[in-house]
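Quick one: the structure is below, questions incoming.
Shown here: the complex without one of its protein chains, the others still in place.
First chain written, first letter: the chains are A and B, and each begins at residue 1.
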Amino acid sequence: MQDELIKRACDLLADGTVNRVLGWSAGDFFYDITPTVFESAEDVKKNFVYNDFCGANLSKYLIAESQKEGKIAVFLKPCDTYSFNQLMTEHRLVRDHIYAIGIECDGKVSAETLHDAGIHGILNVQKDGDELVCQTVYGEKRIAFDKAEDERCRNCKSRKHVVYDELLGPEGEVLDSHRFDEVEKLEAMTPEERFSFWQGELSRCIRCNACRNVCPACTCELCVFDNPKSGVFSKAASNDFEDANFHIIRAFHVAGRCTDCGECSRVCPEHIPLHLLNRKFIKDIDTLYGDYQAGETEGQMSPLSAFTEQNDAEPSIVQKGGIH
Amino acid sequence: MQKEELIPKVGVVTEIRQETPDVKTFRVVGTDGRKLFEHIPGQCAMLSVPGIGEAMISITSSPTVEEYMEFSIKKVGVLTSWLHAMETGQEILVRGPYGNGFPVDTTFKGRDLLFIAGGIGLAPLHSVINYVRAKRENYGHIDIVYGSRSKEDLVDLEEITNEWMQEKDMNVYLTIDREEEGWDGHVGFVPNYVQELNFPTTETAVICGPPVMIHFTLQGLKALGFTDSQVFTTMEMRMKCGIGKCGRCNIGDKYVCKDGPVFSFDELGELPDEY
Partner (left out) sequence: MITRISSEKLPELLQQISEQEKLYIPVDKSDKLSVYEEYAPGKVMSLKLNTLRSAKDFFFPQVQPMAKFRMEGKKIEVMDQRTETEDYCIFGVRACDVRSFDVLDRVFLADPVDTYYEDRRKHATVVSFACSEPSETCFCHSFGIDAAKPDGDARMWIANGNVYLEGITEKGEKLLQSLDLAALGAAADDAAVQEVEAEQQRVHEIQKRMPLYSLKPTDNRDKELEIFNAPIWKELSDKCLGCGSCTFVCPTCQCFDIEDFDSGHGVERYRCWDSCMYKDFTMMAAGTPRKTQLERFRQRFMHKLVYYPIRNDGIYSCVGCGRCLRRCPIHMNIVKVMKAMEEDA
């Protein structure tokens, strides 16, 4: 598949459709994937990579890239297309400067999961049916593909490309996902259990801001947490409550806009399952306002900004003008 | 436990003078009524108010003043606005002194000195000028060029007129950017004025002011034949710790708070251009 992508990228550069291509390149290992802008066919042929480790969502990079001169081609996995639409809805992208190519995705794995499974000294990884075969300094190790996948991919919501200028491969289908099972597990807990679960997770937060900076929904020019005048400015939690405070505020800010791409959890250096916080909001929105998938179509209104007296889940304030 | 550099002392503000519309000078002593600590001209202190902020400020008074320290502060941000709004008798937090200070007892000793300041840039030079005045016999001829946007923006104008201009073997040249009523002195930007005055290259120069002024003044001095090693400046960078540890004011292998803020231009020339 990588070869097909490389060929298409080179063609688009050659026929002048685009002057840049946004894709991925690898470093010392096949798994240390960096989102990369390629400016020549030569560069694409030499460095372009598409493999099971290309989990990074390229849509966010388009905010800056589409501001630049000329058109850029971008390869979007199905879930990246939802982010793309959401960014379009929020007027963050210059559409005329983008040529979007939908590409297939069978789920992505991360090297962290391999390391965590005790596979070290990895020299090479090949997919063999439902398994990943890892050649390591310590011999061959095998791991089930779905074990190595991120949770977001194990419970993939959709293999459908919701926006594209061109498809390489099938358009794909929305999947019957079990993604809310994880949320239901949390909902089944007692409030005390749930509090202690999140306290345990969020107390590890080192406030590196990787979740925020990678998030396609976090596109503020100046984040409230970086703004000394916002009232919530902080660089680190000075007490237990504040760890949670950062993530709760962030979850609220992206509620109704989060497409559940799962990048926050992929990049968290402390392995906090941050996406579950957002997914709980998604589930609640579905329950209260009817099924809604952010990014499904361009220009759609989020239920949280489009509610009326008729469909508001808690209409008392609207109808009676106050809390009673 | 031993003294911790990062824990501040309490200082009492005993006098506040309005210098210009946006600059005030604050006189500070310890709670025992004595000077908080000794310093070298050009060194700074961290001033703070709990919950408001902390900032690195030049100590404006000369070390030869035995009773107190003074800080001339321009109102630019949250902390400085708070300081401008406070009244005498207010306690603030002070820690320091930080930085290397000017080489008053080595390089400068016995030399003719040229001080060039723009706007609030006089604050760090005020300390060294008064130190040199107090130890007048140790230094040669002194020239001072000081400019500001307008007459009312000239800091310490009273002291300059009544004391500095009366000092023996010391010339003060004032300039303002634009003509205004009641000003019969020189009009024009500092860098041009320095060029016009054509100072001899036997002088050791110190420049402090906005980056643009420093840039063009240095060019002017070089055109007059000054070399980088005989021109000094004092740098401004964001600082938090003041002791070369927090990493903020790092330029190349130097920490401005600890190895500076005073550098000669040949020292700066060896550092990455990122300040």
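Here, a contact is a pair of C-beta atoms (placed from the backbone, for glycine too) under 8 Å apart; a residue touches a chain by one contact, two chains touch by 3 or more.
It should be emphasised that the depicted structure is a prediction, and the values quoted were computed from it without experimental measurement.
Which of A:Lys77, A:His161, A:Arg179 or A:Arg212 touches the hidden chain is settled by the complete complex: it is A:Arg212.
When the missing chain is restored to the complex, the residue among B:Asn100, B:Ser150 or B:Asn250 that touches it is B:Asn250. From the set A:Lys45, A:His115 or A:His178, the residue in touch with the chain omitted from the display is A:His115, counting the whole complex.
Take subunit A: the residues that touch the chain left off the picture are 27-29, 31-37, 56, 61, 111-112, 115-118, 120-123, 136-138, 204, 206-210, 212-214, 226, 234-238, 263, 266-267, 269-271. Subunit B meets the missing chain through residues 1-10, 50-54, 76-77, 87, 89-93, 236-238, 240-241, 243-250, 252-253, 270, 272, 274-275.
The rule we apply is simple: only the chains that are shown with their structure count from here on.
If you average the CA atoms of subunit A and of subunit B, the two centres end up 51 Å from each other.
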